[in-house]
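Got a structure for you, written out below as C-alpha cells; questions coming shortly.
Removed: one protein chain of the complex. Kept in place: all other protein chains.
Entry: chain A
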Amino acid sequence: MTDSKYFTTNKKGEIFELKAELNNEKKEKRKEAVKKVIAAMTVGKDVSLLWYNFRDCEDPNPLIRALAVRTMGCIRVDKITEYLCEPLRKCLKDEDPYVRKTAAVCVAKLHDINAQMVEDQGFLDSLRDLIADSNPMVVANAVAALSEISESHPNSNLLDLNPQNINKLLTALNECTEWGQIFILDCLSNYNPKDDREAQSICERVTPRLSHANSAVVLSAVKVLMKFLELLPKDSDYYKPEILKQEIKVFFVKYNDPIYVKLEKLDIMIRLASQANIAQVLAELKEYATEVDVDFVRKAVRAIGRCAIKVEQSAERCVSTLLDLIQTKVNYVVQEAIVVIRDSDNPDLRDRGYIYWRLLSTDPVTAKEVVLSEKPLISEETDLIEPTLLDELICHIGSLASVYHKPPNAFVEGSHGIHRKHLPIHHGSTDAGDSPVGTTTATTLEQPQVIPSQGDLLGDLLNLDLGPPVNVPQVSSMQMGAVDLLGGGLDSLVGQSFIPSSVPATFAPSPTPAVVSSGLNDLFELSTGIGMAPGGYVAPKAVWLPAVKAKGLEISGTFTHRQGHIYMEMNFTNKALQHMTDFAIQFNKNRPFYNPDRLTYTTQFSLPNTLYRALHYLKILVPLFEVAVKNNIDVFYFSCLIPLNVLFVEDGKMERQVFLATWKDIPNENELQFQIKECHLNAGE
C-alpha cells in the first residue's frame, strides 16, 4: 500500500470534512484522516484549524510529549504560542531526557516567534540550567539553542561562559552525539579564555576531536583551535604554521578531476608554492599547460608567472619554463606565456628580446597582438584576502562562508543569525593601487582577483560569442573571468555608494559628469536625471536583449548625446519569476581603434567607470557596441548598433577651424574623391 494517494484529493470544504473524520469513532478512519492532514500540509494548505491537542504534552509516552512540544513550536501563530508556555515549562523539566532535549530546541523556536515572551517567561534561565543537565544530548541542545538565540543578541553574554561552564561543556563533549559535539565546539569558539593556560587546556581537550570521522566535527574543532592558537605562545607544541606546505602533492591535478576542482587545486598549489617545492610545482604547471581545456591551460600558464613573483628566486626557472611552452606553438599557450613574461617582474631586456625573436619566428600575427596589447596586471593575489575578512572567516570555518571567502551576510538573506563576528570589514581599504582600473575601490575584496584587467576579459568573452576571431592575449576563461571580475557583484558596489542600499541590485551611478544611466525599474529613471541637460533627438528605447534569450532578463535601451558626451541608457526588466541579484556589466572595447594610453579615470566605481570608458571611445569606433551582463543566473551577451545621430552634437554647429582641423586629421587614404555630375543647386534648396 502506498501513501501517495493522499496527495490526490482536492475537494472543497476539505478542512471540515477532515475535522469530522479526525473525530471518527473508528481508529482506521482517524488514521486515514491524519495522513490526509499531513498531505495537505505538505502541499501548503492551512490546516491550523485542526490543531488543538495540547493535552498531548501530558501523554504518558515521552515520544508523544516530545512530539507535541516539537510540533507546537513550529506553529507560528501568536495565540497558540501563548498556550505553549505552560506545557513547555513542564517539558523543560520532564523526567525523560528525550523530552527535555526537544523542549530545549523549542525555546529557540519560540524565541524566533516572540523573543520578548521567551525572556519574560524566564525560559532563558531554564535553558542555562539545562547546560548542567546530566544528559549530554540535553546539554548539547541547550547549547545549540542558546547559541542560536544569542546570534540575535550579539552583545549579551547569554551563555554565561565561565571556566566552570566551559569545563562542563568539555566533559559533555566526550559523551554527546557527533552533532552535539558540533554545537559545543561552535559554542566554545566564541569563548574568550582568560589566559594562555586556559586556552592551552581547552586546546588539549579539543584536539582529539580532529580524529573524528564526521568532517563537520573536525572543522568545528579546527575553528576552536585556530582561534585559541592565537593566544598561545609561539613556541608551544601547537604552533604549526604552513602545515599544508608538506602536502602540496595532494593538490596535484588528476586528469579526471572536474574542471572546478582542477582550477581550485591550481589556486591552492600557488598558495602553497615555496622555494622548497617550486621545482615540483613548475613541472606540474608545465604539464597542465599542455592539456586541452583552454581555461585551465591559461590559468596554469599564468600560474607560472605568479610563481615567479611569489618565489622570487625561481623567476629565472619560471621564465625558462615559459620559453619551453612557447615552443608548443599552441596559440593560446604562446599568448598567455608571452603576456606573463612581458609583465612579470623579471624585465631582463635580453630575455625579452629573445622571447620576441622566438615569438616572431613562430607566429608573427600572434606576436603583434601580444606585444601591442594592453598591459595586464599580474599580481600575486594569494594574500589578497583582507586581514579583517580573514579573521571573520576564521570564525566561520566549517560553514559555506569559508568556502566562498565571503562573510555569511554576503550570501545569506534575512537577518537571522548572520550578525558579523569579529571586526567589521572596511570596504575599499585594500589594493586600490593594484586594482586594474586605477582608482577603483576594491569591489572584489572577498575574492582574490585573478590577474586580468577588466576590459580585456569581457572583450574576450565577447569575442568568444560575438566578435571576430581576434587573437586576444591573456584571457582567463569565460567562467573564471566572469566570476573573478564580477564576483564582488553589485551588492558590494551598492554597499559603498551613496545609493540607498535598500535598493537591491541597482547599478550605482557615477558621481562624475560622465553619468552613466543604467539601472533597474524606476530608480533608473531617477538616476538618469542627475546632471543632464536635455539633448537632441533621442530614439525610443529598443529591446536589445529579449527576455527569452536571457532567462527572463529584458534589456532595452538607446543612445543619446548630451553636452558633448555620448550616453547609453538602459532599462532592465525582470520578467522571470525569481529574484535577480549580483548584477554586473561589461563592455567590449571595440578593439582595433582602442588606445589604452589615452584612458583617464575619473570615477570612483569600477562599474560605471568601465561603462564610461567604453562610451568615451564610441566616437571613433565602428558603431557596433557589444555588452555582457552578468547576474546571479548567468552571463548574457548582446550587441547594439549605435545610431549615427548620437555622434552629432546637439545644436548641429561646428566652428570653422574645428571643422577644418578635423577634416585634415582624416588620413588621406581614407579620403575618397569623386565628382557628382548633373547636380544643380538652386538657392533656397
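In this section, a residue touches a chain if its C-beta (ideal position, glycine included) is under 8 Å from a C-beta of that chain, and two chains touch if they have at least 3 such contacts; residues count from 1.
Assume contacts and distances are computed from a predicted model.
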Subject >> UniProt protein name of the chain not shown, from "AP-1 complex subunit mu-2", "Ubiquinone biosynthesis O-methyltransferase, mitochondrial", "Proteasome subunit alpha type" or "Probable ribosome biogenesis protein RLP24" >> reply: "AP-1 complex subunit mu-2"
Original post:
Looking at A:A20, A:V77, A:A132 or A:V250, which makes contact with the chain not pictured?
Top reply: A:V250
Original post:
Among the options A:A66, A:L285 or A:I585, which residue touches the chain absent from this view?
Top reply: A:A66
Subject >> Residue touching the undisplayed chain, where the options are A:A216, A:L231, A:I268 or A:L323 >> reply: A:A216
**OP:** Considering the whole complex rather than only what is displayed, give the residues of chain A touching the chain that is not shown.
**Re:** 2-4, 6-7, 27, 31, 35, 38-39, 42, 61-63, 66-67, 70, 73, 96-98, 101-102, 105, 108-109, 135-138, 141, 144, 148, 174-179, 182-183, 186, 205, 207-209, 211-216, 218-220, 249-250, 252, 254-256, 280, 283-284, 287, 290-293, 398-400
